[in-house]
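Omission of a single protein chain aside, the complex is shown with its protein chains in their original locations.
Chain naming follows the written order as A, B and C, and within any one chain the residues start at number 1.
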Amino acid sequence: MINKIVASVAEALDGVKDGSTVLIGGFGAVGQPDALIEGLIEQGAKNLTIALNNAGSGHVGVARLMEVGRVRKIICSFPRSSDPVVFETLYREGKLELEITPQGTLAERIRAAGAGIPAFYTATAAGTLLARGKETREFDGREYVMEKALKADVALVEAWEADRWGNLVYRGSGANFNPIMAMAAELTVAQVQHIRELGELHPHMVGTPGVYVNRVVQVDRGGDWLKPEAR
Amino acid sequence: MINKIVASVAEALDGVKDGSTVLIGGFGAVGQPDALIEGLIEQGAKNLTIALNNAGSGHVGVARLMEVGRVRKIICSFPRSSDPVVFETLYREGKLELEITPQGTLAERIRAAGAGIPAFYTATAAGTLLARGKETREFDGREYVMEKALKADVALVEAWEADRWGNLVYRGSGANFNPIMAMAAELTVAQVQHIRELGELHPHMVGTPGVYVNRVVQVDRGGDWLKPEAR
Amino acid sequence: MPFDRNQMAARLAADVPEGWCVNLGIGIPTLVANHVPAEREVIFQSENGVIGMGPAPAKGAEDPWLINAGKQLITLVKGASFVGHADSFAMIRGGHIDLCVLGAFEVAENGDLANWATGENDTAPAVGGAMDLAAGAKRVWVVMEHTTKDGRPKLVEKCSYPLTGLRCIRRVYTNLAVIDVLPEKGFVLRDLAPGVTFEEVQAKSGAKLHLN
Partner (left out) sequence: MPFDRNQMAARLAADVPEGWCVNLGIGIPTLVANHVPAEREVIFQSENGVIGMGPAPAKGAEDPWLINAGKQLITLVKGASFVGHADSFAMIRGGHIDLCVLGAFEVAENGDLANWATGENDTAPAVGGAMDLAAGAKRVWVVMEHTTKDGRPKLVEKCSYPLTGLRCIRRVYTNLAVIDVLPEKGFVLRDLAPGVTFEEVQAKSGAKLHLN
């Protein structure tokens, strides 16, 4: 019997190695695997490269992962946040390498990694600072930048529901980076709100087929989390 | 009020020009826009380039479109079928240009066109006859072929349900090439079994957002079509 | 009287026809949605995969799983759908967004846009989806104050800040005027805020303003 459900966050993150590249899903608080990020801090892997949309806020989650010195490099589109103090301090002190990638290029590079495409061309960033050092090429009279796939060792994703095959169903705007990140890593770990029986998820509602998922852990965010003021 | 629903197949295909590139959805009989293909024969546009998975069977549908001399070139992965007589005759007589593309490359080229990617690299077909004349390039020690986006003037797609915004919901294995084809054409026309009120389609069940769809026409395939022996 | 922020948004909204799919940037652009009359169907898309955004939710009816690219709580309208980030940016980069409205530091007369980094002292500029939208949307309009707080023009001959996109801006809405950016010609006045003169707009612009 296929059963990807594990009992704890610790088990879900077992074996993450120093030096790993880790994709972290979510956009804003939605679809962000908070318990797995906390678990990664506990787990202790260091010298990490993390790729995600934002560089964290305050002193929790991704910001704390950086603050406790586990992150060597961050690849993101938007390092600013409402409270970017940790990122900005580390970056100014030269303790954190930063690679800024346009949001769509970040998404497409991750998808490419999952889809077996080593590189592709995009008009985004052509002629700008973010194309510096990158190959460019003209197609039909327009300049495009060559961007490379962003493959990872680990992806931490979040979904609303899962079954024991690892099929994931997202809620609201919670898909965002999660489906492509699940495709692009050697080890994909999903934090979910609800576990469903096999067959309970509608085949057309599954946003990430279980084929892409290695481990599922249920984390009840609790009723409080659902209140907007707690976001 | 946005209303993409048109009253007839003729109206749905109004304005298709000679020399157009036409994407035709479906895999097997599922998701294949039969009424639109018949409508295209009626409409009369000629000198067409068509791109689809198969080259048609018997003397109906795509095979008939070719038989009545409207197709200059076909781009497909699988020209064979249970009854490929029309294709094979025209091809042997030199009346039809053929471009064979691996099925996944065909899909990815169409997606690329829809996603603003002029070209990408794939390992598929590297070192084979189908890479002849194509640029190749090594990434991390493996050879990849550069494939270009396949943009179209018209896409004919089929779905189970639609609303007046053009949102499409697919049934069973009926998505196949349809969602990417809907993204890759200037004019996307959808044949659907059912029209639903705006708001009746579940936001997570929509396989093609209406943004990609220009015209929707309802075609009742009738109960008979649902019987397997009528497939 | 120059336009205030809401009037600028309303002036822009008046030019958005029914049926367009529109992406709104953070700041004044976000206000545009408030000024499209409910009976005119415009589809608002958000980078995080929401197609068919509605207004902010009523108190008590918030769904914390439903936000826009500005991380604000939103609602859905009838006809809405969701996609993931790759598909959302395929829509943006593939030219399927009829209009993107962005803020700007500078717009040049050739349509160049600078809106993501000040270049100086900006150790870690945040680009988000701005470059994708600038390169991918069918048309990009800017809504911004006509000058900086200290009075420097934001309509310029050549951007001094790092570019977001090249030759991508088609029109600019400011507190003073509506100005087209035409490929061969540069800035062309289209409309004035009430009581504002051509000469005043020209004086506050860093590049030649054409009358038509």
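In the analysis below, contacts are C-beta pairs under 8 Å (C-beta built on N, C-alpha and C of every residue); 3 or more make two chains touch, one makes a residue touch a chain.
Computed from a predicted structure; not experimentally measured.
S.K.: What are the shown chains that the left-out chain touches?
M.R.: When the entire complex is considered, the left-out chain reaches A, B.
S.K.: Which of these touches the unseen chain: B:2, B:86 or B:175?
M.R.: Result: among the candidates, B:175 touches the missing chain.
S.K.: Which residue among B:60, B:85 or B:126 touches the omitted chain?
M.R.: Result: among the candidates, B:126 touches the missing chain.
S.K.: In the whole complex, not just what's shown, which of B:6, B:100 or B:195 touches the removed chain?
M.R.: B:100
S.K.: Even though one chain is hidden, which residues of chain B still touch it in the full complex?
M.R.: 27-30, 55, 77-80, 87-88, 91-92, 98, 100-105, 107-108, 110-111, 122-130, 160, 170-180, 207, 225-228, 230-231
S.K.: In the complete complex, the non-displayed chain touches which residues of chain A?
M.R.: 1-2, 111, 113-117, 163-165, 167, 183, 198-199, 201, 203-204, 206, 209-212
Operating definition for what follows: only the chains that are shown with their structure count from here on.
S.K.: Looking at CA centres, what chain is most distant from chain A?
M.R.: B
S.K.: Provide the C-alpha centroid distance between chain B and chain C, rounded to the nearest whole angstrom.
M.R.: 35
S.K.: Could you put a whole-Å number on the gap between the CA centroids of chain A and chain C?
M.R.: Chain A and chain C have C-alpha centres separated by 28 Å.
S.K.: Using the touch definition from the top, which residues of chain C touch two or more other chains?
M.R.: Correct list: 82-83, 89-90, 93, 135-136.
S.K.: Which residues does chain A have that touch at least 2 chains other than itself?
M.R.: 108, 122-123, 170, 207
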